[in-house]
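A single structure is presented below for examination.
Left out: one protein chain. Kept in place: all the others.
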Amino acid sequence: MAKTLIPFGPQHPVLPEPLHLKLVMEDEIVVEAIPALGYIHRGLEGLATRRDFNQMVYVVERVCGICSCIHAMCYCQAIEGLMGLKVPPRAQYLRVIWSELHRMHSHLLWLGLFADGFGFESLFMALWRVRERIMDINEATAGNRVIISTNIVGGVRTDINTGYLQEILRTLKTVEAELKPLYDTMMNDYTVKLRTVGKGVLTKEQAWQLGAGGPTLRGSGWAHDMRTLGYEAFHELDFEPVVETDGDAYARTKVRFREVFQSIDLVRQAIAKLPDGILAVPVKGNPTGEITTRVEQPRGELFYYVYCNGTPNPERVRIRTPTFANIPPLLAMLPGVELADVPVIVLSIDPCISCTER
Amino acid sequence: MMILGKLLLGVIGLALATFIGGFISGLDRKITARMQSRFGPPLAQPFYDVLKLWGKAPMAVNAWLVLCAYLTLMASALSVFLFFAQSDLLLIFFVMTIGAVFQVMGALSVNSPFSHVGAQRELLQMFTYEPLIILVIIGIAMHTGSFSIASIYALDTPLLYSMPFLYVALGIAFTIKLRKSPFDISASHHGHQEIVRGVLTEYTGRQLAMLEVAHWLDVVLLLGLCSLFWSTSAIGLFLLLAVTYFAELFVDNVSARLTWGWMIKRALGPGVALAMVNLLWLYAIK
Partner (left out) sequence: MLMGRTIIKNLLHKYATRLHPYEQRILPDKFRGRFRFIIDKCIMCRNCAVKCPTKCITIDPETGLWEREVMACVYCGVCADVCPTGCIIMTNVYRPPITEPTKLTFMCTPRPKKKKPTEEAQTMNKKDVETAIKQQQAERTAPSLPVSEE
């Protein structure tokens, strides 16, 4: 049969990310997907060599427009590791709170986009409305809605006062109440299930072999969550990685939606245990040596390699983002699916191409 | 004299239908926005859109596309005109179909794969809604003994009493024709779809404005078909149309977009079955 080539991206209304997939189609079935990347390479890793290691915190924060705080946290951990700094406990807990708030708003953003991907506009609007509350917390506590710039080497920049902590708890209660019916819709609605169940199946073995990460991996049955490493204050909090076993778009959606609830729980625990104390330790001198750090981003494992040579400018900063790991599994999922399911499957790995290309 | 009166009625109806269609589209956006807790655009936004599109620099891909846009608009206008001139239902249906076919022809005349896939899907949609509308028209003819609209207005009980299942079948066809979820398969209102805007992808500027107006007219025509089911009183007619349109919006907002395979299995099959049951019933009570 004659093969047709359907371009998907880099400017595509369903996928607001500059990923170009050439879909080789036979009839309405995808035979092969050929990815093309590199549309928004910004050279941030190169910029790292020309900036002070303190200034770099704000630069790496702009690697990703959604999980910015977590990038900065990972980078700060690397520099702190090199300089042997001990982050004060209050700063550790505040970092946990902000990173979990970021995870929530990232997942809600994704769930909304996913709903939009299969044409469920009202669900999309409802989810983004909930997300707005989380971003309002960010705005009130850190000064900005997404790029919050709270992390610095040695601790955090701003504090959350006790009065506002209660406000956060109240907001989280509303968020939880508002999300319950939406969870029900996303997971049990007939039309939604028709679009997600059994689409883009990634078996347990495949997921491991292709090196998937984050919810894509957990949706295929692996309890693999970097937070279990216990960085920052995660070792003092009680949580279990969310795991689903089906490995399809539905399972990945479920993992993410359950992680939103898990994050609400983690923020509550962190607020309950939040110790008093200073926010940051003073930083003296320049870092030397090389180090790798790993944290859990909303999309999966985030990896930083930093090599410093005793000057204020790091010699090398290497960032490996989770979407980079999730593209090979995506390419394995696509052959054999219908064209109508392509957006659902592409979105189900939560692609963040801007992260990937830095 | 009789013919002249009908022609006049048709012209007035067509002029009114354009405005009513635009406002229905505006109201549609308003209510949808309200359902999503938004304010939505002003009521006259569809007119602004069309005027803006009309003012765009002409960028048609080829001459066929322009011709097809004109023919689509003309066919839609003619079918509305015929409806208000109280003509033959079958004739109206065929003219309406010509409009839809030319829209697809235009989409197929260009090289864009999005447009092609959209056109194929539009054909599948036509394959789904046309039998349903035909069956509704057959039902009306069985009940009144004529394909003429005037004969429906001569009835003294609303058609809905004897044809409730056919009304449901017409509702399915209406949802498909409105391009609303779960049937926004070939082109959705907002272009967030794997094939961008499907059948409408390659139309721009004036051509797109014409197709938009044609869409309003199609909606008015289908609402007109729905209105035939309560031809006895104006209030009943208005209520029926309001409830129908609200139901469309509700369904649009509670469902995801589905695939054409599902549409043929779950919309055409049950739709035809419902219509057949109703036709048998009509046959039995005759």
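Note that the chains take the letters A and B in the order they are written out, and that residue 1 is the start of every chain.
Note that in this section a residue touches a chain if its C-beta (ideal position, glycine included) is under 8 Å from a C-beta of that chain, and two chains touch if they have at least 3 such contacts.
Keep in mind that this is a model prediction, so the values were computed, not measured.
S.K.: Out of all the chains shown, which come into contact with the hidden one?
M.R.: Across the whole assembly, the hidden chain touches A, B.
S.K.: Going by the contact rule already stated, which one of A:30, A:74, A:94 or A:142 would touch the omitted chain in the full complex?
M.R.: Going through A:30, A:74, A:94 or A:142 one by one, A:142 is the residue touching the chain not shown.
S.K.: Which of these touches the unseen chain: A:22, A:157 or A:316?
M.R.: A:157
S.K.: On chain A, where is the contact patch with the chain that was removed from view?
M.R.: Interface residues of chain A facing the absent chain: 51, 54-59, 62, 120, 122-123, 126, 129, 139-144, 147, 149, 157-158, 181-182, 184-185, 188-190.
S.K.: So that we can see where the missing chain sits, which residues of chain B does it touch?
M.R.: That gives, for chain B, the contact residues 34-39, 250, 253-255.
As a working rule, only the chains that are shown with their structure count from here on.
S.K.: Can you work out the whole-Å distance between the CA centroids of chain A and chain B?
M.R.: 43
S.K.: Could you pull out which chain B residues touch chain A in their complex?
M.R.: 32, 35-38, 113-114, 117, 181-182, 184-185, 188, 190-196, 253-262
S.K.: Going by the contact rule set out above, which residues of chain A touch chain B in the complex?
M.R.: 4-8, 12-14, 28, 115-122, 125-126, 129, 189, 191-192, 194-195, 338-343
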